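Note that this complex is displayed minus one protein chain, with the remaining chains in position.
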Amino acid sequence: MTTVVDPGLFTSLDPPRLAGSRCRSCGTVTFPVGGSCPRCTLPGPDTVALADAGTVWTWTVQTFPPKPPYVPPAGGFSPYAVGYVDLGDVLVEGHLLVEPGHLRIGLPVRLVLTPVGDGSRSTFAFEATP
Amino acid sequence: MTTVVDPGLFTSLDPPRLAGSRCRSCGTVTFPVGGSCPRCTLPGPDTVALADAGTVWTWTVQTFPPKPPYVPPAGGFSPYAVGYVDLGDVLVEGHLLVEPGHLRIGLPVRLVLTPVGDGSRSTFAFEATP
Amino acid sequence: MTVAIVGVGMTRFGRHDELSGLDLAEQAVREALADAGTAWSDVDLAVGGSNVSGKPDALVSRLGLTGLAFPTVRNGCATGGVALATAADAIRAGRARTAVVVGFDKHERGAFASDPASYGLGAWYGETGLMVTTQYFAMKTRRYLHEHGLSEESLARVSARAFRNGAAHPRAWRRSPLSVEQVLAAAPVNPPLTQYMLCQPSQGAVALVVTGEERAADLAERPVRLAAVSVRTRRYGSFEVFSPSLDPVPRRSPSIDAADSAFRTAGLSPSEVDVAQVQDTDSGSELIHLAETGLCAHGEQEKLLADGQTDAEGALPVNTDGGCLANGEPIGASGLRQVHEVVRQLQGRALGRQVPGAPRVGFTHVYGAPGTSSCAVLTLEGARS
Partner (left out) sequence: MTVAIVGVGMTRFGRHDELSGLDLAEQAVREALADAGTAWSDVDLAVGGSNVSGKPDALVSRLGLTGLAFPTVRNGCATGGVALATAADAIRAGRARTAVVVGFDKHERGAFASDPASYGLGAWYGETGLMVTTQYFAMKTRRYLHEHGLSEESLARVSARAFRNGAAHPRAWRRSPLSVEQVLAAAPVNPPLTQYMLCQPSQGAVALVVTGEERAADLAERPVRLAAVSVRTRRYGSFEVFSPSLDPVPRRSPSIDAADSAFRTAGLSPSEVDVAQVQDTDSGSELIHLAETGLCAHGEQEKLLADGQTDAEGALPVNTDGGCLANGEPIGASGLRQVHEVVRQLQGRALGRQVPGAPRVGFTHVYGAPGTSSCAVLTLEGARS
């Protein structure tokens, strides 16, 4: 069984799908699930499964270990790529499991789970669509 | 040799005398030594030895252990009395080594050193004049 | 331009295990907006204050990303008064038309801890156990009782009235009355102050909607005019918390200056006050502040309390919602709780004990470390003056 950093981030884990909020009035989609719409403030948005594939909208590489509360891998810190992925309705920030040399704006990616910290838990990430 | 919590609090340790500041302009006396006069803001006050005896001006008993940075005694917390002592030119706050039943405003007291925390260091206190 | 309070909102005070400080703040703002019959989108300035519970301007994510200005102020126990003054200035300066003022905090159990360095003090002061707020209250109270011939019964009467008022107030934390005897017999935390003479850190939020007077009539049936709000820091000689030494004759509390300035600005005298909230972090502080703000003479408190004159039905109703003693102190919220109570009293819709006889002049007073006081005079439109 997969243990994730926060079950509230997902609608399902196998296959992984992120849970977002969609405003009942203006249709604005946000991640993670929130209590009200940031655009029109209407409370009680619907919880929806976000698209599980998209394209890289921007990216960088984290070359130095963040301060706590970041938990480095058991084997020690190594640089990792992060970015925003355009899922159509919303841009979602996350780890990018792509070689830095292959990273580019527009790269097609899809949602996966990846272990973080001491390896006992997973978070969502995006890898290049094969 | 006596190790005190802050050597800057004293002009001498045997016998103990507290170091205060006396303004060269308005004569205001303060404790501990400061860089300027709180009444007239003139910098560079003289460092003076405060009187080593006075009377209790007000007092209370600390019945519960303070939060850190307070360091309780090695043997555990026990209630202690504190108060302001009227030294003539200035009222100084400190521990009162007086049985609570004997504490009263106006009680004559004199300056002593007393161990604090793990017992390796001392601070100033006032005990009843015999 | 005169500034008026046209809406108030407040959470229950006490413990809120399931809610964050921002949750509480959001709740208070929504209630205040509803009370004023207006919407967040109509607000062009918010001023927030919280000591420990996050960034007030994070509220825009919950209330609406309208682009408004949202300064945060942070002045310890005086935060509420400073926030209200900041909003009032912005309206008078023409930088805002409709402002929300929100204060909140969610403190954990137990006494507040303080860092000597942030007060410009050496580490020794904290290590040796002198850096305890309640010690200060106790020592100041003992000296005040001594100088003005007041009894420890007076301290207990302050607490008993606070708990009596709290018991009648649906948003108060402490809802059970306590007798003078019970207060005196309680654990002597820092004598002469017993357990029930000291307020506890607690949790809660308060919000106000403030406008210039020309809008006020549109937004409230009975807008309450902010006749004055004054903030003052200590002058030399004030008996302040965390003072390794004091002048041989301490005097000149900032409460004296802030109250004097507020009454002068309002063109009113303390004797015209119909309902007052004064800082009662402990029973002794209330006694001291009643005289420092000019509401009574030094030493007169004994008789005022014994005669019940500070009750809602008395000549000088004080801390009618139970004050800090019955509500605890969420530092960022306490000052605005006072304003909330005065506004409701003047409008005749107190949630707890209503002062009878249509009170028209209200007064609030907070005092915080290191040596800041804020006082406000609030009047009902059409008040005598």
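Letters A, B and C mark the chains as written, and numbering starts fresh at 1 in each.
Keep in mind that, in the parts below, a residue touches a chain if its C-beta (ideal position, glycine included) is under 8 Å from a C-beta of that chain, and two chains touch if they have at least 3 such contacts.
None of these values were measured; they are calculated from a predicted model.
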Considering the entire complex, write down the shown chains that touch the omitted one. A, B, C
Touch criterion as defined above, residue of C:Pro71, C:Pro248 or C:Gly314 at the omitted chain: C:Pro71
Residue positions on subunit B contacting the omitted chain are 35-36, 38-41
Note that subunit A touches the chain not displayed via residues 5-6, 8-9, 20, 28-32, 38-39, 57-64, 66-71, 80, 82-84, 86, 88-95, 100, 105, 116-117, 123
Missing-chain contacts mapped onto subunit C: 20, 22, 54-55, 57-58, 60-62, 65-76, 82, 85-86, 88-90, 92-95, 117-120, 230-238, 252, 254, 257, 370-372
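Heads up, the rule we're going with is that only the chains that are shown with their structure count from here on.
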Distance between the CA centroids of subunit A and subunit B (whole Å) is 58
Between subunit A and subunit C, the Cα-mean centres are separated in Å by 45
Distance from the CA centroid of subunit B to that of subunit C, rounded to the nearest Å? 33
Can you list the residues of subunit B that touch 2 or more other chains? none
Per-residue multi-chain contacts in subunit C, two or more chains: none
